[in-house]
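Quick one: this structure, given as structure tokens, is what I'll be asking you about.
Every protein chain but one is kept in place in this view of the complex.
Labels for the chains are A, B and C, by order of writing; each one numbers its residues from 1.
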Amino acid sequence: MITRFDLAAHTGRWARRGAGGKVGLAVGLLAVALAAPAPWGAGVALPAALALALGPAGVPGRVVGAVMAAPVGFLALSAPLLAVSVAWDQGLVLAWSEEGAWNAAFLAVRALAGTACLALLALTTPLPQVIGMLRRLGLPLVLADLVILTYRMVFLLGDSALTGMRAQQARLGYEGFRGSLRSLAWLASGLLVRTVERARRLEGGLAARGLDETASVPWASSPTRVSEWGLALGLPLVLAALAEGLALGGAGALAGWARAMVAWGGGFL
Amino acid sequence: MSDHAAALIEAHGLVFGYPGREAPALDGVSLRVPRGTRLALLGPNGAGKTTVLMHLNGALRPRAGEVCLDGVPQGYDRAALRAWRQRVQLVLQDPDDQLFAASVAEDVAFGPHNQGLAAAEIERRVAGALTDLDLEPLAALPPHLLSHGQRKRVALAGALAMAPEVLILDEPTAGLDHQGERRLLETLARLHARGTTLVLSTHDVDLAHAWADQVALFAAGRVIACGPPADILGDFNLLGAAGLAAPAVVRVARALEEAGIPLGNPRGRDLDALVARIRASCGSMAGRKDGPDAAAFGKPRGTGGAAFF
Amino acid sequence: MSDHAAALIEAHGLVFGYPGREAPALDGVSLRVPRGTRLALLGPNGAGKTTVLMHLNGALRPRAGEVCLDGVPQGYDRAALRAWRQRVQLVLQDPDDQLFAASVAEDVAFGPHNQGLAAAEIERRVAGALTDLDLEPLAALPPHLLSHGQRKRVALAGALAMAPEVLILDEPTAGLDHQGERRLLETLARLHARGTTLVLSTHDVDLAHAWADQVALFAAGRVIACGPPADILGDFNLLGAAGLAAPAVVRVARALEEAGIPLGNPRGRDLDALVARIRASCGSMAGRKDGPDAAAFGKPRGTGGAAFF
Partner (left out) sequence: MHIMEGYLPPLHAAAWAAAAAPFVIVGAVKVVRTVREHPESRLLLAASGAFTFVLSALKMPSVTGSCSHPTGAGLGTVLFGPSVMTFMCSIVLLFQALLLAHGGLTTLGANIFSMGIAGPWVGWLVWRSLRGIGASLELSVFAAAALADLATYCVTALQLSLAFPDPVSGVAGAAGKFLGVFAVTQVPLAIVEGLLTVAIMNRLSRY
């Protein structure tokens, strides 16, 4: 999973674009989704983020779907709770709440929009580019190095974990609850020992290359072009204006329709 | 057994791709592993050998195609995989990723324990595997204190303790030195003699030539040729297509033949056999007095004497 | 330069032990690496080759003994180590032990960046190293998306970008297939032609024979012999003491000589040369009509015709 998303970020059409522009665009869209009048802000940010990811950035639809799957699960579990009110003054009373249903619907759109913005960032921007940007913005060197080294080790250990799990499965590990627990404990403890070993060996290798406390990991700058800044700043502004407009007028009919749908949904409960 | 009888393992048209990569890792691979064979999957790095091996014990599931044991297509539910893996054991290339226990003996016991065997039987299996691989003196040590070669042996012992019908080894000689390789080949010979079917992957043409009954030549996710080592590894064009050189013994024997010194068939599968063959030719020539002037083969070296024919 | 002049690198009586292990990893190792040499440290796994290499650029500090550059004993304070590593670069066997940056280009830039070079010079060095190793298309990718062979090339590029006088490589061919090894050797030949001094460790006798000017034979933490490859690798007893077999070309040439077909000196250092030599012998014999009966060497194969001499 993680390799797949990371691969998309590193090899996608937007991989070489400036990190500043990509972060700016995603954060700008996120701001529209959260701060522009609900639900219009999220309502315009969601399609915009998805369209950018699938269109210009060229991220395959399957990958976008896979990224969105886990958050959608969280949403499905928790948002419906908002539509139900609970009281216990006179015994436990559960009731359909129209206000709650509205909140749930707005929340769902907003959360989906937010996650789409984040997915746009994650699937177009390799993590080290973001760290490089944070470093230019003043993230202490020690922390930036630590994050980059962690990033490197995540994939080394991830490979080890995957191979290890396969090797255990080949020897009939992960059978039943007890077997799974046992196999997982072996894997995790073995992995921890291996982690320490890895760190020790990398230490030796890096000492040979001269990575002492005075040296830091270099990073490639990924300058953002003017046109990219234009998109990053312009699009959110346009969308924010659009959301304002929708909220002020012309949206009454749509809102009435949505209200009717919610009331109809309440009839079922 | 006729050619049409089901082999112990058969793979039919396996297609597999790693997520996010465009080129398929396997592009329609079929293989046939009759019982008791020693099959080498030979090819350059990245040709798909490891990916095929992981299909042969169900670790990976093909996008298309199927794997059969004794002619029966295998399923991928829990019970089917369990039965499959009891019969087919896979040893990966890097032992570090496969050893988890705090001691060698404990690690080797992992499989038999999961098989649900009785304690006495587990102990018997572990002792047997440790003896087979000469690991008894190390039984109580933690794997991370062992050398690379020793760890490879522990990983192999862990698979052997499962008493599999088929043992699959991914690049088993990688990183081993001369002694380590010799030792591994002795172990494999013992297993073969006991009837274990063996499949290994390698990019070492000399190893494939010396060891295998059958060679499947891989290039870019396909099997481009399959047959006895003499045929596959004697075909220089074929090897070139796979980006490999011919084995040393084949090249030398070919050169000698072209130079008019045929060594006959079989030429010997490894260097020891080739050298013995050259020596034997020498012996058969020793009685003859009318040899050519040795100097013609190059500058004469010292006094010829008995070495001349 | 006379034999008494200081060599580029000299190690004198290095003794080293890893904590927690009884046997010393190095038990008094001395080496001499004159400028422009290609030195191979040859020995089985665990003989101390890697440990010596890590001493040659100061990554490890000996318990006794010293390392000299141009006759000057080296210190271990930060400034001394820094100067030392500018001149002597080490590439480890497992690239994952020394690659740490988030992309290939950044990783290669680490050394030059650390040397405090100007941005333009860093860029030039990085571009040069990437071109040398055919890595330009991968420059922006993180190491974890590359194959093992590619990662090995990145590690080498990182060392080359430092423009070292001496390049030290630990088991550089381990895990490489035929093409990968050929490619590496071409790169090393280019570096040698540019005047870089090269030291590598290997357990591959064929590689040491084909590549090195000097071979230091290791066994159990000691150098048991040092000299030209023909001497060291032609001495079967010596190799046996180190647990190694003789190179294929040496064994075949020896057998041919014993069979009365001396190939003369030089016999050729690798299989290509040996095969060419055999063919050349054939050519020189082709004019002669009074050759021996080829059948005496074994069963004749097909009609002899032009292949006979």
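Quick note on the criterion: contacts are C-beta pairs under 8 Å (C-beta built on N, C-alpha and C of every residue); 3 or more make two chains touch, one makes a residue touch a chain.
All figures in this text were calculated on a predicted structure; none of them were measured in a lab.
J.: Touching the left-out chain: which of A:110, A:166 or A:209?
T.: In the full complex, the listed residue that touches the missing chain is A:110.
J.: Thinking of the whole complex, not just what is shown, which of A:54, A:193, A:233 or A:247 touches the missing chain?
T.: Residue touching the chain left out of view: A:193.
J.: For the chain left off this view, which of A:48, A:67, A:105 or A:220 is in contact with it?
T.: Only one listed residue reaches the unshown chain, and that is A:67.
J.: In the full complex, which of A:105, A:118 or A:170 touches the chain missing from this view?
T.: Candidates A:105, A:118 or A:170; residue touching the omitted chain: A:118.
J.: List the residues of chain B that touch the chain left out of this view.
T.: Given the touch definition above, chain B has residues 102-103, 142 touching the missing chain.
J.: In terms of residues, what is the contact footprint of the unshown chain on chain A?
T.: Those residues of chain A that touch the unshown chain are 1-2, 5-6, 9, 27, 30, 33-35, 42, 67-68, 70-71, 74-75, 77-78, 81-82, 84-88, 93, 95, 97, 99-100, 103, 107, 110-115, 117-119, 121-123, 125, 127, 130, 140, 142-143, 145-147, 149-154, 156-158, 161, 165, 174, 177, 180-182, 184-193, 195-196, 198-200, 202-203, 206, 212-213.
Assume only the chains that are shown with their structure count from here on.
J.: How many angstrom lie between the CA centroids of chain A and chain B, rounded to a whole number?
T.: Each chain reduced to its C-alpha mean, chain A and chain B end up 45 Å apart.
J.: Measuring centre to centre with CA averages, how many angstrom lie between chain A and chain C?
T.: Chain A and chain C have C-alpha centres separated by 47 Å.
J.: Roughly how far is chain B from chain C, centre to centre by C-alpha average, rounded to an integer in Å?
T.: So the centre of chain B lies 27 Å away from the centre of chain C.
J.: Could you list which residues of chain C touch at least two other chains?
T.: Not one residue in chain C touches at least two other chains.
J.: Two-or-more-chain contact residues of chain A, please, as numbers and ranges.
T.: 3, 7, 11, 159
J.: If we count contacts the way the header does, which residues on chain A are in touch with chain B in the complex?
T.: 3-4, 7-8, 11, 63, 159-160, 163-164, 166-173, 175, 179, 186-187, 189-190, 193-194, 197
J.: Please output the residues of chain C touching chain A within their complex, sorted ascending.
T.: 54, 57, 59, 78, 81-82, 85, 90, 92, 94, 96-103, 105-106, 109-111, 113-114, 140-145, 158
J.: Using the touch rule from the top, collect the residues of chain C that touch chain B in their complex.
T.: The touching residues are 44-46, 147-149, 174-180, 203, 205, 243-245, 248, 251-252, 254-265, 271, 274-275, 277-282, 284-285, 288, 290-292, 294, 296-301, 304, 307-309.
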